[in-house]
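Structure, as structure tokens:
Here the complex is missing one protein chain, while the rest keep their positions.
Every chain is named by a letter (A and B) in the order it is written, and numbering of its residues begins at 1.
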Amino acid sequence: MTPDASLSALPTRAGLSAWVPFLVILPILGGLELLTRGSPFLVYISLMVGVNVILAVSLNIVNGMTGQFSLGHAGFMAVGAYAAAKFSMAMDPWKIIGVAVAPSDQIIFLFSLLIGGAAAGLCGFLVGLPSLRLRGDYLAVVTLGFGEIIRVVAQNSDALGRALGLSGIPQRTTIFTVGFFVFLVILVAKRLADSPHGRSLVAIREDEVAASAMGINTTAYKVRAFVIASFFAGVAGGLFSHFQSVINPMTFNWVRSMEIVVMVVAGGLGSTTGSVVAAVSLTLLPEGLRTLFNSLNLNAGRIDQVRMPIYGLLLVVLMLVRPQGLFGTREAWDMWRKRKPTPAATEEGA
Amino acid sequence: MSVFLQHLINGLAQGTIYALVALGYTMVYGVLKLINFAHGDVMMVGAYLGYATAFQLAPAARSGSMGLLVILVVAAAGCALLGLLIERFAYRPLRDKPRLTSLITAIGISFALSYGFQLDFGFFPGAAPRAFPEIIELTPWFEFGGVILWNSQVLSFGIAILLMLGLQWLVFRTRTGRAMRAVSHDHRIAGLLGIPTDRIIGLTFAIGSALAAVAGILYAIKDISITPLMGLYVGLKAFVAAVIGGIGNVPGAVLGGLMLGLVEEFVVGYTASSWRDAVAFGFLIVVLLFKPEGLFGKNAAEKV
Partner (left out) sequence: MSFRPIRCVLLPLLCVLGLGACERKPEVDDPSRRAARERSLEDGILLGVVGALTGDQASFGVSTRNGILLAVKEENEAGGINGHPIRIRAYDSQGKPPEGANAVTRLINQDGAALILGEVASGISLAMAPVAQAAGVPMISPSSTNPKVTEVGDYIFRVCFIDPFQGDVMARFAHDNLKAKRVAVLRDIKSDYSVGLVGVFKESFTALGGTIVADEAYSQGDTDFRSQLTAIKASNPDAVYVPGYYTEVGILARQAKQLGLRVPLMGGDGWESSKLYELGGSALDGNFFSNHYSPEDPRPIVKDFIAKYAKEFGMEPDSLAVLAYDAAKVAIEAIRRAGTLSGPALRDAIAQTRDFPGVGGTITLDEHRNARKKAVILRIEDRAAHFYTSVEP
């Protein structure tokens, strides 16, 4: 693309090309939805993988791109899960006038996801505004504390079902919806990384004092990154609650937050591709171990007990062998770009 | 009034355990700027080592102060070794890598230890709690108006204070301590000045882990029940205590631990007990918002 052409054509071209990824992905997702019918295990695993990808990619915006250290992602997920579930359950007897039951359910479900995301985003704002002034490890403790406080609130609230949690949440999540939000969070993460906003975040990661000296309002940028990440954690929570149909406080404890951090670091801090790959493989790893043990015909009563110790040791080995994570800070689309010399033109299609 | 005194005693007793574990967190953080998430699990291993040792001793030798000493020494030595191994193989190769990397190995070690100990075959103890043998006979040390102070509580408190004073002396009055402080300030420059960095960091891990082992034994004497997951809960709280006190600061860790013990105690005693954990973390957040370096931490200027 020549400079003058890009100058004149940019608005409309960008406007049109913004649609291209959606036009590509939606039929694919629809196809996947049809293909996986009739294999509930595949569907379940895919949904679980999808939710974890959303969590890992969104946490990567805070922990990877911005270099902050949040340990409370499960807390935001919990906020989204409970908010979305409460809304859905309250709306369950209702349907939108003039729409058939199934699409009406899906529209209400979409609203409940947005409510879950918004509630989590709001919490992210309230937690982030004061605590993002803190230095690295202190932020980790505050976010961890926030996650635990959410758990205690849920345990103490009759409306949230105390220890038993909420059950009978309508099952609305499909491969299509999860796939769509996976796509959306990756797109947002990618666009964010490519934008001036994203470069400011990276500047904060590399040297916060220098970034601030360059005139970047570091707190504002950090809070924004935090709110975006929390929003998607909330959406992931909403998706999660609508295929589990049961949520309870212990599902969202700090060990869960740790698991998400592990995915982000194992994939490579700052690499969206890495987060995706790590989330997929670490979610499938326990299932893989099950299949392996089953095929080896090991003692059926005991196989599962050794999964977690093995998982722990694998983490240590992975970090020793590849401390920068699977992908470092590289992205799959960077490799694509190297071959095509005009990044601006291909950016949208990646 | 007697209820208040009883709460005070309970809170201090629990705070003592937090303080001892927090010391380990604070020391490791001081030299490496690493949150050693496996530290609570080292404490758990210490408690199980003590348990195993107690059953190796003859019943007569088990009880009494000699038995206690043997158990403490064996567990402390075992955990010091474990700490050295963890440092050597999981942290040292990553020392110059991003700090989050070592954090992941710490989580990995923590998972491997706590879940490994839950296995119910081989020499693993299994998930069910074990009752720690009564090494010292429980007798009231002081009793007044329904308030009872037990000898074990006095003993724990005494040991904790002694260890803290010893640590303070080590860090501020010896050559090793000076080397530790130098490493803590900047381990590369310390290396250039001829300080054996690796050995000092290893020593710090060994001391921190030995303290955790002592904490594990005192915890087991106080509360009897030991489980493979005990380290997760106590470790988390002790970490909070270390941060409240200003992580990297020895007296801060002890005061933070005692303070957290008392806060939890009074929340349970005088308000709704089900909110205990929330209040503990709320307290932490409030402290950090007003004193971002912890209550007793130094407010270091950021490097440009």
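The working rule: a contact is a pair of C-beta atoms (placed from the backbone, for glycine too) under 8 Å apart; a residue touches a chain by one contact, two chains touch by 3 or more.
Not measured: the values here are computed from a predicted model.
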| item | value |
| --- | --- |
| Chain not shown: contacting residue from A:S88, A:N248 or A:T273 | A:N248 |
| Residue among B:W150, B:F239 or B:F281 that touches the chain left out of view | B:W150 |
| Of B:Q14, B:T53 or B:S156, the one touching the omitted chain in the full complex | B:Q14 |
| Residues belonging to chain B that touch the chain removed from view | 3, 6-7, 10-11, 13-14, 115, 118, 120, 126-131, 138, 146, 148, 150, 219, 222-225, 227, 229-230, 232-233, 264-265, 268-270, 272-274, 276-277 |
| Missing-partner contacts on chain A, residue numbers | 14, 18-19, 22, 26, 30, 33, 37-41, 44-45, 48, 100, 102-103, 105-107, 109-110, 114, 155-156, 162-165, 167-168, 171-172, 174, 176-177, 180, 184, 187-188, 191-192, 194-198, 228, 240, 244-251, 287, 290, 294, 300-305, 307-308, 344, 347-348 |
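Keep this in mind: only the chains that are shown with their structure count from here on.
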| item | value |
| --- | --- |
| Centroid spacing, where centroids are CA-atom means, of chain A and chain B in whole angstrom | 34 |
| Touch list for chain B against partner chain A, complex | 29, 33, 35, 89-90, 93-94, 97-98, 100-105, 107-113, 115-116, 118-121, 232, 236, 239-240, 243, 247, 272, 274-275, 277-278, 281-282, 284-285, 288-289, 292, 302-304 |
| Complex contacts: residues of chain A adjacent to chain B | 63, 69, 130-131, 133-135, 137-138, 140-142, 144-146, 148-149, 151-153, 155-156, 208-210, 213, 254-255, 258, 261-262, 265-266, 269, 302, 305-306, 308-309, 311-316, 319-320, 323-324 |
